[in-house]
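Removed: one protein chain of the complex. Kept in place: all other protein chains.
What follows is chain A.
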Amino acid sequence: MTTASIQAPPPVESLEPVRKPRRGTGPGSIIKYALALLFLLIVLMPMYVLIVTSFKSGSDIGVASQWSLPETWTLASWEKAWTALQPAFFRTFQLAIPVAIISSLIGAANGFVLSRWRFPGADVVFTLILFGMFIPYQAVMIPLREIVTTLGIPPGITTLVFVHCVYGIPICTLIFRNYYATTVPEELIEAARVDGAGLLRTFTRIILPISIPGFVVTIIWQFTSAWNDYLFAIFLSNTRNGPITIALNALAGAQSPDYAASMAGALITSLPTLVVYVLLGRWFIGGLMAGSVKS
């Protein structure tokens, strides 16, 4: 029974078919495959445009040849885009990697407490935590900018690491809570308690060693979120100290943009998250599904 429940784990495996696909050849089957392929083409179409345009030269971009392959393949736009984006590209790693690691550690500790070391009112506290991941961040942005200035946190990457870690607490807590609720039997914790192990000891000796799958999900999730974020970036950084989304927008957002360079830039911007998606897709999906709070 599929109910909206906060309890179940990120169903990484739940997308797999229960039984072998039927192999029909009837009209229904033909329609099925035709539609599947048609949608495949539609979904990939923007990707085709990005790739093809990014290799075109300026004279090749005219209206008539928009959709065709480049007459001469050139890397000029890639070079232009790379020059424009390079500093921000490396800065964004300095943002996304610490965010991924710190958020995951916080999430693991919180998730453990909320799933297996509960206190009275834990459910209410958990719901209050979760609300934080749904708010429109505009509702905190005005005072947030003031606080960051007052506290003297250096603008740009340091500020963004801080806010992504804070506002990443809800989702990481959720993912780990769901993960521990199903992978760690209550008896294991009880046994550790009987043996006199305290919370920290139980957490570091028993829980952390079996937490790798949870960490993979939260690390990917937070890395991708921080990498793709634009809202915090535009409010709390600028083109000189901000992440790649800001730099790409500066490159592509002009009145009459250089489309070839913009598209090469869009591909460069997307490359790290796409690589993560292709290599670690199933865990990526695990984070996505957890984001819906349900199983």
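Criterion: a contact is a pair of C-beta atoms (placed from the backbone, for glycine too) under 8 Å apart; a residue touches a chain by one contact, two chains touch by 3 or more; residues count from 1.
In this section, contacts and distances are computed from a predicted model.
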{"item": "Chain excluded from display, named as in UniProt, from \"PbrT family lead (Pb2+) uptake porter\", \"Lrp/AsnC family transcriptional regulator\", \"Cation:proton antiporter subunit C\" or \"Carbohydrate ABC transporter membrane protein 1 (CUT1 family)\"", "value": "\"Carbohydrate ABC transporter membrane protein 1 (CUT1 family)\""}
{"item": "Full-complex contact with the absent chain, from A:Ala76, A:Ile97, A:Ile129 or A:Ile153", "value": "A:Ile129"}
{"item": "Interface residues of chain A (partner: the chain not displayed)", "value": "1-7, 11, 14-23, 28, 32-33, 35-36, 39-40, 42-44, 46, 49-50, 53, 63, 66-67, 106, 109-110, 112-114, 117-120, 123, 125-132, 134-144, 147, 163, 166-167, 169-170, 173, 198-200, 203, 224, 227-231, 234-235, 245, 248-249, 252-253, 257, 259, 262-263, 265-267, 269-270, 273-274, 276-278, 281, 284-285, 288-289, 291-295"}
